[in-house]
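Of the protein chains in this complex, all but one are displayed in their positions.
Right after this comes chain A.
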Amino acid sequence: MSEKTIVQAINEALFHAMEHEDVVLLGEDVATNGGVFRVTDGLKEKFGPMRVIDTPLAESGIIGTAVGMSVNGLRPIAEIQFFGFIYEAMDQMVSQATRMRYRSNGRFHSPIVVRSPYGAGVNTPELHADSIEAIFSHSPGMKIVMPSSPYDAKGLLLAAIEDPDPVLFLEPMSIYRSVREEVPDEAYTVPIGEAKIVQEGTDATIVTWGPPVVWLQQVVEDYAKQGVSIELIDLRTVAPLDIHTIVASVEKTERLCIVHEAVKTNGIGAEIAALVSERAIFSLVGPIKRVTGFDSPYPAGTIERDWMPNPSRVKIAIDELLTYE
């Protein structure tokens, strides 16, 4: 047990996973260079260039090759260097990987893990940082995991590699190295599809995932000082959604605010709002709030701060929710 960053926790998980000889890693610059964020550092030295594979620069090629490898008994972990580059691989992701089980009537399946850093906060050039998890959540067959802490990152990645279905594993670029916590040195899994109640509360529920989990803890603390008890839920997996945890919380607090970094319209927040309306609308005392990115293309660096959800926008939403009785 020692303090680790998310990058270190993921790197350690990969070392554990590759002890199984059917696990291979492939992507751009993942082998010799150890990845542009050094997440795969040291793996080629230990496991060799036929299991840690520098591919030609072609995202569809990476995912399509991984799909073929998985059909023939391997468990490939493919890296897409930045999540904004994944559009090049859309067919292989949503029409091929996710449908292999159904299209082959269960004869084959495609247990690939696609790792990719996503999201704002590190001033990447445009078209790098998109948060487009919702697009993939519209493709049944894929699981989408979005950890916000080193402990969860390691455990969820190991669970993703064991999972029999394709898993999109999205790594929060902005907190890759800024969050540290105690992480066991040995291998362990955190179940996919289970949300985590980060802070229990009774007056309102905030549902979020990824980097906002980190700064929202301060927001929740600020409210606690005023005697307001907020329940903070980290979804951790956005597909499949842990709707039971959300509904149970809303039935208790009667107020719901969803915070996400992605574009507002048709985001995962919209789906959560719809599901809560279907299942718990009579528990709510006021409208469901969403604090999100804006409905524009993901912005250039100088606009990033205005675009992203932040504590003051969340407080405005929560204050309004608290006026309903």
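Operating definition for what follows: contacts are C-beta pairs under 8 Å (C-beta built on N, C-alpha and C of every residue); 3 or more make two chains touch, one makes a residue touch a chain; residues count from 1.
Note that in this section contacts and distances are computed from a predicted model.
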| item | value |
| --- | --- |
| Hidden chain of the complex, named as in its UniProt record, picked from "Phosphoribosylformylglycinamidine synthase subunit PurQ", "Pyruvate dehydrogenase E1 component subunit alpha", "Sugar ABC transporter permease" or "DNA-directed DNA polymerase" | "Pyruvate dehydrogenase E1 component subunit alpha" |
| Touching the absent chain when the full complex is considered, from A:165, A:231 or A:254 | A:165 |
| Residue touching the undisplayed chain, where the options are A:108, A:188 or A:324 | A:108 |
| Given A:68, A:184, A:286 or A:299, the one touching the chain that is not displayed | A:68 |
| Touching residues (missing chain, whole complex) on chain A | 24, 50-51, 53, 55-56, 58, 60-61, 63-74, 76, 91-92, 95-96, 100-109, 140-141, 143, 164-165, 193, 240-241, 243-244, 275 |
